[in-house]
Structures are given as structure tokens and as C-alpha cells.
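What you see is the complex with one protein chain gone and the rest in place.
Naming follows writing order (A, B and C), and every chain is counted from residue 1.
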Amino acid sequence: MTLLELEDVTASYGPVQVLDGVSLSVPENGAFGILGANGAGKTTTLRAISGAVRTGGRIVFDGKDISGMRPDQVAALGIAHVPEGRGSFGDLTVRENLRVGAYLRKDRKGIDEDIDYCLDLFPNLQDRIKSNASALSGGEQQMLAVARAIMSKPRMLLLDEASLGLAPSTAKNVYDAIRRLRLESGIAMVVVEQNANLAFTVVDDATVLETGRSVLTGTSAELKGMDEIRRAYLGG
Amino acid sequence: MASSSKTSVPTTSAPASSATSSPASSFRQSPWVRWGAPLLLLVGLAVLPLVMTESANDTLARIGVFAVAVLGLNVVMGYTGQVSLGQIFFLGLGAYVTAYGVSQEWNIVLVFVLTCAIPAVAGLLVALAAARLGGLAIAMVTIALPIVGVPLAKRLSDFTGGSQGMSARFVAAPEGSGLYDDQWQLYLVLVIGGIVFLLTYFLVRGKYGRAFAIVKGNENVASSMGISPYRYKVLAFTIASLIGGVSGFLYMVVVQYTSPETMSFGHSIELLVAMVIGGAGSIVGSILGGVFYVVVPDITNAIDPSLTALLQGALLLAVLFVLPGGLVSLPRAVMRGLRRSSAGRGSAAPPTTPSSTPGSGTAAEQTETERHGHA
Amino acid sequence: MNRHFGSRHAIGIAAVSALALTLTACGGGGDSGRSGDAAEGAPSPGITDESVTLGITTPLSGATAGPGTCTVAGVTAYFGMKNAEGGIEFGDGKTRTVEIEALDDTYDPQQAAANYDSLKGDVFAMTAGLGTPTNRAWRDAAIADGVPQALIMTGDPIFSDTDESPMQLGFVPIYQNEGEAFGELLAGSTAEHKVAILSQNDDFGEGYVEGFKSAIEGSDNIEIVQELTYEATDTTVDAQITELASSGADVIFNAMSVTPLTIAALQKAQQLNWTPNWFLPSNTSSPGAILEPGGAAAFPGVYSVSFAKAPASPAFAQDEDVVEYLAALKEYGNYPDPPAFPHCQWSWMVGATLEQAFAEMEEPTRESFMEALRGIEGFEAPLMLPDTSVTTTEDGQPAVSTVVVQKYNGKGYDTVESFE
Partner (left out) sequence: MEKFVQLVIDGLSTGSVYAALALAIVLVHSATGLVNFAQGGMAVLAAYVAWVLTNQGVPLVLAILASIVFSFLLGAVLERFLMRRFERGDPDTAVVVTIGLLTLITGIAGWLWGYNNQQFPSLFPLDTVSLLGVSVSIRSIGTTLVIVVAMVAMQALFVGTKLGLALRAVAINPQSASYSGLPVERLLMVGWGLAAVLGAIAGALVAPQLTLTPGMLDNALVYALAAVILGGLTSPVGVVIAAWLIGVLENLAAVYVGFIGFDLKVAVPFILIFVVLIVRPQGLFGRKTVVRV
């Protein structure tokens, strides 16, 4: 059962065309990777799904056409976006950040339980629960961003460059937690990564974007086996 | 300003590589145009004072005064990103130094040098302390300059003439020049102001300008590149103060009178408005800002003197609403409008999410610049 | 980062459009002849056989817009009324209507000078504008251009000095006169007095204090116990009043020109149970706008100096001058409410005084006008109080230099001869 489907999606900033017909589909409980160089349109694809850029083409989530919706409306349908650069609320504490993540929910008890779950998933945040987000390290901010997204109890997570600017060991920690989250919750994911090695630890299928269009799509195993992928994205 | 970089980068990044340049830019590269256009401008400016009416000369001279003041503000704010609400103080200081020097019958060249030096030193001292702060804090320290400057000027009445102010008529046209006073004054403004603009143009294009831009963009990045944000903030503030002092000299050339009212807080705010309306971080924008500062009160007075505040506010909002990048972005906005209307092609698919990007065009481009908490 | 210099032609376009803007903005001024090329005896600019145009630059917006608006309203109302009656008869036998061109200078000297520059080619004379720095800014230029700067609203003495200011004449009493008048009254008192001074930190306040001090010099019964200042931009003078109250003074000489601060000062003193005799200048002593809200009846005596009838005072409610004036203000002055500032009255008197000068002016020239303006003696302008008059023949004095001291009676003012 397909949860998210993009059909020939286009987008542009002013006169500059950024997406030139991207198509992909993610099944329920699936995880899909988007690989590609800087400026290939990876981030814009996620922004297109969230409704943060104007788009052409069709975006269908759970059988419903969501193109044209505002980001908050998209979020209300159950898509949580972890933006590039983490998007933390610097002047809010860690706990407040998590509460903002749960803005759409009304079940107080469930919220408290999920905060506990997040702190279990990211034990580093436990000690910093009263700190301002801006006082966290880069890795902790990334964990907070993922945790904030979880707090909305989404059906799908959009994860943008979660390893960017992190030390390799920290990045691995983050991805370990994401994998655990996927196993335990079954949330579907679209993962944008430059570091394909990390992405492949989580995703089942992936596509490679070049200048705004998909040039290659396949399963993780297929892609990992390809020479050009290995050279360009796997550092070997 | 994020929008502007996208469209104009190609023209600036490779001015030398004429091989790839478009016909339009090769037209600009032709030596006739390269040298002819500025020369024509120069000749135009040299002739203009002789043919215009007295009141037009006078208005142009006042535009020159405030264009220089706005230019100074641009150095510290438009180019270096430090909010200064005190620029008018340096204009006032320069005007007082000039008035005092003239009243003591000092040599006018010495007076001019002092008019540059004293505000620059004052600016340096303020900056040494204030540049440690950032963001709104530096704005508040600079706000204090006009606020404290006005009562200070009254208290130092031995030098300033107190609240009655000082007159200095020292710029009568020289005997035998055959010029009227207004023509001579305008020439002085054009020459001195022109030199200041030229020097600033080279400054902001050169390595200092690049450093200013990096400091403006991100101080942490600047530090990591070995550029001391503190040093460059102090430098920018000092230069801005010096230019402010020069504008004060020109103020005395044109207005020939100064009083504490000259440096009141309201005028400092008006300079800031003029800078943004003209176009922040732009040499041409500084001139347009000067035009706005001087011409708008005249226009609103001509429409209805009892409604000047209402009309000025409405005009300001209207200009920024249409041109958030300031008047200097008008040609670009027009070009964009033309391109959009002529090319109704479907490259950009029909906008299907109008609500997520309010305000159409510019806002759409600016979605890239996210606001972060004040650092 | 050099993006703004990308296109050279942009600079050119901008410069040209800037010039175009400028020229259109100035185009209205027409061919303003350069100063000094008028031939002898030929009519000056701004006057024809049918009409004469007067210029005003005054604050019409910003902090001083209240009194500034009044300086235009009064004189506009006066000549509006006269024009409706057919115009004014000039000394050269012609009857002319009088047009007013007023511009807003927001109390900015630079803008005032600019306004003068744009008006000087079109107007016969400048008049009635409010403010010391704003009038000083173009005083020299007016002298050089030979443009009269007549009957302006500033108590700065320089405008009444014929040598220094040949083309100028102030209208209202110089500040020193007003301070002096009260000082003389106090010096004549039989009792001992301790005086506290609170003055505005500018030439207005200084002038008042100077005049007051010169009048009490040598009087044994007067002692100044404390002297403080405030800024016109202050939001409160509570601290000053508190400090002065502790000085134990029984008289406060309060040279204040800001309406809300004057009210607040009166209220604060009452809260502190300090009820001295109070002196207020002519421009902040309106019974309706200041003394009543300030609760001035609580003080043993509130004194002011004046030369104009206060329209809000019940004593003058039926006065012919006042009735005519208020009606004209409403009809021709665009000022529907009774004004809170005396400047409206003064500006009305400026109109009447100008009419006197016009009647004596034998040639339609600025020189002839200045001569006529300086020849008025003992003219009792409408709205003037008994014992005051317009006299322009005395060098060093403005058109109105006589004031009477008045005491608040709970509703309006009574003229007083001695301090009790």
C-alpha cells in the first residue's frame, strides 16, 4: 500500500528551475532514500512534499492530493519534517521544543509518554532537558530535531541531511537511533543524505537526483552494488 | 537582499571574461561606453549647476549633503550589518566643528580636515566600546548619541552657541568666478561629495568591502577565516563617522546654520529610513536615499502642508511595499516584471501553493532566508 | 558581494532619474530670479495689483505641531475674513487680497531653510513662523536676498536688533520682557520671598530667567533658593518638582513651554502639598487647556503675563474681538475647536499688524514694506489687552514689547498691579 507518491513534481525559485520532474513512491512503513550532490534538488523535494515551495505535478499522501497545502496542514496529516540545519527553537528549552513538536496533539498523557520515549531514544537529551536548544551541541540539536518530529506522532518522517556537520561517531549515533525508531514504530521515512553509507543503514529503496531529476532508482542492495554510486557517494 | 544575489551574480562574477559575455555586456565593455558614460555624467554634472534654477541647484546640493550622510550609514549598516541609529550625531558634530572653525576664522582647509578628523576620532572611541556588542545592543548604544548629543550641545554653549545655534556663511562664490553662490555651493558639494562617493566605492569593492560583507554575513565564519569582526566593525564605524563629519561640513556649506535640532533623534531615524528606501548596501542607493530624504518633504509640502506626516508615512510604506529592496531595485523589478509578462511559458508550473508563500515574487525567493533567533 | 555595482548603466539611470525627480520637484518654483537682480522701484516678487502672497514656514507636524498649526491658522483666518470683505487697501491706493502659502518644517532648521528657498521667489514677505532655530536658519539668507522676515513667533532678541537683522522683526515679546515683568511685580512685594526656578533648557528658558533675574537684582526681599532645568523632550518633571518642593520656596518661576508638562507640574506640586505662588509664561497659561486640568485653583496665586485676550476665559466670552476671531478661525482658518495655544491669537494679531503696514506702504516693494512695518506706533490690534500695543519703532524691541501681569481667578485672568 503506497503511502506517499510524487508524480512529475517541478519547482522553481524565481527564474531558476530546481526540480524538473521528480517521481517517487514510498510504501506504508517503508523508508526511501534520496541521494545526490549539492544543489541536485534533494532538499527542495522534501520542501515540496511539506508545501514550503510552490510546485507543479502531483503529490499524493495516503490517497489525498496534498499539493497546494500549507506546511502546517501537511503536518496535520501526519508528515513530520526534520529540516536541514535542524530548525531548533534556540531560545526555547529542550522540553519546550518537544512540546512545540506536539502542538497538534491534545492527549496530555500521551505527550508525556512520548517525551519519555524520546529521552530514552536520545539519552543525551535527558541531561539537557532544561537547557536552551541553542546551548546544545550540533549532534544534540540533531537529536532534538528528530525527537521534536516524533512528538507529533507522525505517519511519515522527512529527514534532511541528518549527518551534516556532525562528527562521524555522532552521525552514526543519530542514525542508529533512527533505525531503532523505524523498527519500533514503523514510521515511514524519506531520508535525504549526502553520506549514502549512512542512508543505506536505514532505507530500503533510494533514488539519485541530478539537477532536479531522478537519474537512477533502485533498492539499497542494487544501488550499493553499482560502481558509479560507490565512487560518487560511498567514498570508495 | 537574498534575491538580488541570484540574478546579478553572473554579471559581476566575470566582468573580465569578455569571451562569454552577452551582447549587452559587451556593449558595456566597449571602451567608448566604459569611459564615455562616466565622462558624460561628469560633464553633465559640471554643466548642470550653470543651467538650473537657483532652487533646483539648492535642492540638488541638499540631496548631496544627505546622500553623503546616508552613504556613511551604509558603510556601517548596509555593508557591515551593524545597526546604527546615531549617524546624525556625526553630521551634527561635523557641522559644529565647521561652524566653530569658521567663527574662529581658521583656515578653511584646516577646518575641513578637523571636520573629518574629530567625528572620526569620536566614532572610533564609541566603536571601540560599542563594537563588542552586536545586534540590537549596538543599536541602543548608537541611539544614545543623538539623544545625549542634543543636551550636550546645549550645555557646551561656549562652543556651540547653545540652543540658538551657529551661523557660518563662508562659502560665497569667489570674486571673479562669475558664479552665483548657489552654483558655487553646488560645485563644492559635487566635488567633495563626489570624492567621498568614489573613495567609498573603491573601499567597498576592495578587500575591506569583502571583509565587511563576511562580517555582516556571519561573524563566526569571519572569525574562522581570520577576519576579526571586532576590528572590521570598528573600522566600518569609524569610516561611517568620518563620512558623517564630511556630510556635516557640506551641511554648513548648504544650510549655513546648525543648532542642537540638527542632530535630533528623529533625523537619525529619517536617515535610516532614507538608507533602506534608497537600497541598503548600495552606492546608488545612497544617492537615491538622499533624494528621498530631501525631496519627499518638499513633495508632501506641495501636496498639502497640513498632511505631511500622513503623506510621508503613506509614501514610505507604498515604496517599500512595491520595492522591498529599495528604490535601487526598481530597474531589476521592472525587468523581472517584463520577463514575467513576456514569457508566459510553462517552465515554472502554475503556482499551486499561493498561501504558503505570501506576497508573491520577492517573498517566494526569500523563503530561502530563514530567520534565526538573534544571536 | 559586489552585486550592486554589477551594471554600470544602473548608476547612470539612477543618476538621471534622481535629477529628473529633483527637477520636477523644483519645477514648481518656476524661474526664481537670483537674488539681487530686481530693478529699483519695480514691484517685488509676490505682489500684483490684485493680490499679495505671504509665506510661512512653521512646524505643522511633529512635536511642535500644536502651536505651529496655530501660527498659520490665525493669520490665514484674519486675511480670509478680510479677503471675503473684498481685500485690503494698500498705501499705493490699490486693494489687494492676501494669499498665504504655508509649508511644514517639522521644527527642522534645514527644512525651514529649504522651505524659505522654495518660497522666496513667489512670496512678497515671510511671516508668522514659529521657532528660534527654524527662523535663525534662514535669517542670513533673508537679509542677503532682501526678503522680509516679518513678525515671526520667536522671543529671540536677535530678530529685533535692526543692525543685525535689517529684514527681520519679531512679533511676540522677547523672553526677557516676560520674565522681567514678573520679576518687577515680585520685587515690588512687601513680603520676603524665596523663589524656586524651573526652566526649559534652551534659549526660551534662559531668556525668561535672565529677564527675571535682572528685574529682581538688588531687591533684598527676594532670594532664589534653587534653580533647575528640564528638557522639552522629557516625559515628566516629577523629580524636579520634588526637589524644588523640598527647597521650601513660596514662589515658583516656571519658564515652561510644553503643555502636558505644565499640567503635570501643577498636579505634582499639589500631590506633594507644596502650594507656592506660581508663575507661568504666556504660551502655557491657557485657563481651559492648562490651568483647569492642572487644578491651578489650589494655589494661592497663579500669575502669567499676556497681551492677548484669552478666548477661553468667561470674561471675554461675549467680547466682540473674541467672537469675531473664533468665528473666522472656524470658517477660514481650518481650526474648528477653540485653540489650546495662544499662538492662534498672536497670529491673528500678526494679520492685523501686517494690514497696518500694508496701509502705509507706498510702493509695492519689499523695501517700502519694511519701512512701513517699522513705522507703527501704539497700534491696538484686535484681541489685545488694555495697556498693551504694537509698537515697531523701538530698536531692540519686537512688535509687542509691553505685557501685563495677570492673576488666575479660577476661571480666567485679572490684570494685577501688585503682588499680594
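Just so we're on the same page, a residue touches a chain if its C-beta (ideal position, glycine included) is under 8 Å from a C-beta of that chain, and two chains touch if they have at least 3 such contacts.
Quantities reported herein were computed from a predicted structural model and do not represent experimental measurements.
Contacts of the undrawn chain with the visible chains, over the full complex, involve A, B, C. Touch with the chain that is not drawn comes from one residue among C:126, C:249 or C:263, which is C:263.
Checked against the hidden chain, the listed residues A:30, A:57 or A:101 yield one contact partner: A:101. When the whole complex is considered, the residue among A:42, A:128, A:148 or A:182 that touches the unshown chain is A:148. Checked against the full complex, the candidates B:45, B:152 or B:227 give a single residue touching the omitted chain, namely B:152.
On the side of chain C, the interface with the absent chain consists of residues 61-63, 65-66, 68-69, 201, 228-231, 233-236, 238-240, 242-243, 246, 259-260, 263-264, 267, 271-273, 289, 293, 295, 335, 337, 339-341, using the contact rule stated above. Residues 1, 77, 83, 129-130, 132-134, 136-137, 140-141, 143-144, 147-148, 151-152, 154-155, 220-221, 224, 265, 269, 272-273, 276-277, 280, 306-314, 316-317, 320-321, 324, 326, 358-359, 362-363, 366-367, 369-375 are the ones on chain B that touch the missing chain.
Residues 50, 52, 70-72, 75-76, 80-83, 87-92, 96, 99-101, 103-104, 132, 134-135, 137-138, 148-149, 152 of chain A touch the missing chain (whole complex, contact as defined above).
Note that in this section only the chains that are shown with their structure count from here on.
Of all chains present, the one whose mean CA position sits nearest the global mean of protein CA atoms is B.
The highest number of C-beta contact pairs joins the chains B-C.
Averaged C-alpha coordinates give centres for chain A and chain C that are 71 Å from one another. The mean-CA centres of chain A and chain B are about 44 angstrom from one another, to the nearest whole unit.
Contact with two or more other chains is made by no residue of chain C. Not a single residue position of chain B touches two or more of the other chains. The part of chain B that touches chain C in the complex is made up of residues 4-5, 8-9, 11-12, 28, 33-34, 37, 41, 48, 52-56, 58-60, 62-63, 150-151, 154, 162-165, 167, 169, 180, 182, 201, 205, 209-210, 213, 251, 255-262, 264, 266-267, 279, 281-285, 287-288, 291, 294-295, 297-302, 305-306, 308-309, 328, 331.
Partner chain B is touched in their complex by these residues of chain C: 1-15, 18-19, 21-23, 25-35, 60-62, 69, 102-104, 106-111, 113-115, 117-118, 121, 132-134, 136-141, 156, 158, 201-204, 206, 231, 233, 334.
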